[in-house]
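Note that this is a trimmed complex: some chains were dropped, and none of the rest were shifted.
Every chain is named by a letter (A and B) in the order it is written, and numbering of its residues begins at 1.
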Amino acid sequence: MTAKVVSTEIMKKIKLGLIGLGRIGKVHAENLVYRVQAADLVAVADPMEATRDFANNLGIQNFHTTPENIFDNQEIDAVVICSPTPTHLPIIESAAKQGKHIFCEKPLEMTTKKIQQIIDITKQNGVKLQVGFNRRFDANYRRVHAQVTSGKIGEPHILKITSRDPAPPSIDYIKSSGGMFMDMTIHDFDMARFIVGSEVVEVFAKGAVLADKAIGEAGDIDTAMITLKFANGCLGVIDNSRKAVYGYDQRLEIFGSKGMSKITNNYSDTQISFDENGRHAGLPLHFFMQRYTEAYCEEIREFVEAIQGDKPVLASGEDALKATQIALAANKSLVMNAPINVTQTFLSVP
Amino acid sequence: MTAKVVSTEIMKKIKLGLIGLGRIGKVHAENLVYRVQAADLVAVADPMEATRDFANNLGIQNFHTTPENIFDNQEIDAVVICSPTPTHLPIIESAAKQGKHIFCEKPLEMTTKKIQQIIDITKQNGVKLQVGFNRRFDANYRRVHAQVTSGKIGEPHILKITSRDPAPPSIDYIKSSGGMFMDMTIHDFDMARFIVGSEVVEVFAKGAVLADKAIGEAGDIDTAMITLKFANGCLGVIDNSRKAVYGYDQRLEIFGSKGMSKITNNYSDTQISFDENGRHAGLPLHFFMQRYTEAYCEEIREFVEAIQGDKPVLASGEDALKATQIALAANKSLVMNAPINVTQTFLSVP
């Protein structure tokens, strides 16, 4: 079946089904209902009966405990997938075959092989595929991106990304996360490619267990420093920590032949106090749900508008594939304590 | 008739009617529908038929071209009044007599006599009255307020408020605005009392026509410097301009015996560019609709919650009365080029 052709008539709303009403699923549902004018969220599916009330309160017409009704609903133009990662491939396959455009949360899948399958399926069925790299839609990163693409900084020479969480997740979460690079740094790998505008060709990853021994016992790291080399010659570095006691820390800097563009972290207010001990200001916005509130809304709005206007999406399946390849190469580098060629790695580590 | 007693049962929603679907009325309507969980906006009234579609799109059940149906609707707990200023007193009177709690946009009324009547009517009918001093609900000002009330800055000695608009309104608007002090500075007069926590006892206002001669020809000023003296001895100053070419500028600083608390202006992102000419960053959030988006939402949320929990409102009728008195005294000071005692003024200038 071919993808639904969406009328270009002004204000033709896009009808969507959403699968998985966990924390991020609820965020997308509320944004679609309240903040995305072009969207009409007509159905949600979640195995937990307890989420039915949430759907009802949003005024969503159809609640299902399995996604099949959404695949079969010919009215529905697109699906938003927020279910657990192992379900992504089969859900995308079913939805794409019914001509639905796909928005899928990250990680798209854990192996490059399955991600390639997803890309192939969506291409074969002519449907759009957007992945949840929400930071690309954040005002700060966008402004830096615009500085680079407009040539303001010239040729990129040095990229620096700082990305630190306020507190580690549970050890259970860590055990099933695919490791810090796949779970946390993958956003930074994607951002690196997005800002530099060139592919990562080599990765050297150093990791350490400095914040919480239990993370090390679970086989993961909590602190990392990752050096990148890009195809255009630019050098990059990402530093990560699972535990910044002062809160979520999200910064980026790109330096080039004509100048530099950088962003600082975000805070809830601009207040500064002065007393006899010095100057004092507040903590950052707590974590990603507070920091990227607008970006979550914007990514789903632009997904809907990409369907409405038949435009390319800003975060594609290929983007997910490339970021995953870098993460896998970083994992390998960590183990081998050696720089790793990215394109060679994903062939051997599916 | 007495005010409706609102059940304290958790999640009992407050039913509201909204009168006046102009720009700010639409903002309140969207916030009530999309962002205030405790609110149920059941009816709107506006004489313009063209606003019916807006109401329908929000899923509001009842649209009326006159407010009477809202007054008579016994289901409705509260009204949100966004109609032209001259209608405020009669609408509040009708609504209060039907036991409805009142949220009314600023200016509440143009004379202290009518504002006093509004206060009296709402008290007699036992309904809450909140006025639209939205800046009290802004995260920046709140943080400063908390620093003062918690004693962090000690006794207040000096208050400084900068409040500048990006561009003047139309000359038609200016002619019917009541003058810059009543239209624009009134927010700053309210903020001055809110932050210092003491009444203004003397005003000295200097005004000038520097930005646009047409404003002067219309009998108003576009630039002002207003000195305040507070009952607790604190000295204050407000500077205003109708035209800051770099955009909306909203800052405040309070200095006291133990320290200082200040806020800077707000911007859409944190990006800074560096090139061979220096460092460059972006313009402020454009104007009040962008700058105070969250504050508009928060003021209406807290109004609804004040009804739900039977708590006092943060911006009362008395606050509107006091700010108006200061504005009238400032007008008089401008004409006389002399400091004016505030409490004496409003007696003679109703």
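We take it that a residue touches a chain if its C-beta (ideal position, glycine included) is under 8 Å from a C-beta of that chain, and two chains touch if they have at least 3 such contacts.
Being a predicted model, the structure only gives us computed values, none of them experimental.
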Whole-complex copy count for this homo-oligomer, where the file places 2 chains?
4
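Just so we're on the same page, only the chains that are shown with their structure count from here on.
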Roughly how far is subunit A from subunit B, going centre to centre by Cα mean, in whole Å?
39
Touch list for subunit A against partner subunit B, complex:
33-35, 59, 139-140, 142-144, 147, 152-153, 258-266, 268-276, 282
